[in-house]
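A protein chain is absent from this complex, but the other protein chains hold their places.
Up next is subunit A:
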Amino acid sequence: MSVLVYTESDKGTFKKIALEAASYAKAIADKMETTVTAVTINADDTSVLGNYGVDKVLKVNDSNLDAFNAKSYASVMQQATEKEGAKVVVVSSSADSKYMAPVLAVNLNAGYASNVVEAPSNTAPFTVKRNVFTNKAFANTSIDTDVKVVGLSKNAFGVVEHSASAAEEAFSPSLPESTVNVESVDKVTGKVTIADAEVVVSGGRGLKGPENWGMIEDLADVLGAATACSKPVSDLGWRPHSEHVGQTGKPVASNLYIAVGISGAIQHLAGINASKVKVVINTDPEAPFFKAADYGIVGDAFEVVPKLIEELKTFKAQQ
């Protein structure tokens, strides 16, 4: 009755959220005095998973699973859950996991709690803390079914190392017929994406126009960060919609969020509240963002950002 975890990989490499999900599954398994089984799909080398508390890997390799498909992936996870007699299934908060988890919950007759931020405070009744009201509150939620699906919020638990080695077992579940067919995938390559980024540098209307984004990109480059923007910026077409963060845009749960020329309207803050450390650069000392930020500079972005880039370059060179 191990704890099952879905460990996502991209071209064979495990994503950080997968290692975080495994670490989280290990914490639950310790509480329930059981072991962790990971399910991997089309990942070659799974040896790293042991370092994050995984005892056993069910390795699925099937070219029909090359493109993500919620129904097929949910079916794989369902069969793995049944095979292992797992009572708890852990998934991450990637777009794919959030796509799959509700389908899996129905397949398993399981209660599902998403956006979970801590290890369960109790295992009977199984109680977890979740982000609700767009990060303005938490709900302590009990999952009352025999099998439980838990969706972990990104960066909420962190990656925890354990020294163990995971046994490997090939697993070939039967796949349902796929009725949603992927025609094409258009992915930004060579750039850090908002979903995966540890650091996000974001610009608002205070930057005056798209021609000024060079310095935002330079700042992101020195930090290995993803770039983002406020809603009016994408509405004005200065930046693509995929960069718009906030209530109606993307959620950000990075370690560091740097907001340049963004006022900090409540709808914007709703999307970035889950970030750990927030820095604001704004000419207006009354900008609401200063109330939400950890560090701030009252100043003109056009002067401050180039200086910050220089300082960071010097700092990096010294490291």
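Following the convention adopted for this analysis, a contact is a pair of C-beta atoms (placed from the backbone, for glycine too) under 8 Å apart; a residue touches a chain by one contact, two chains touch by 3 or more; residues count from 1.
Operating definition for what follows: contacts and distances are computed from a predicted model.
Chosen from "Response regulator transcription factor", "Sarcosine oxidase subunit delta", "Aminomethyltransferase" or "Electron transfer flavoprotein subunit beta", the protein name that UniProt gives for the omitted chain reads "Electron transfer flavoprotein subunit beta".
The residue touching the chain not shown here, chosen from A:K31, A:K98 or A:R205, is A:K98. Note that of A:T141, A:S202, A:S230 or A:S263, the residue touching the chain absent from this view is A:T141. Contact with the omitted chain, checked across A:M32, A:L65, A:A164 or A:L312, is made by A:L312. Within the whole complex, the absent chain has one touching residue among A:S23, A:N51 or A:S114, and that is A:S114. Residues of subunit A in contact with the chain left out of this view: 68, 70-71, 74, 94-96, 98-103, 105-107, 110-115, 127, 129, 131-145, 179-188, 191, 193-196, 198-199, 223, 235, 241-242, 247-249, 255-256, 266-267, 270, 273, 276-277, 279-280, 290-300, 303-304, 307-308, 311-312, 315.
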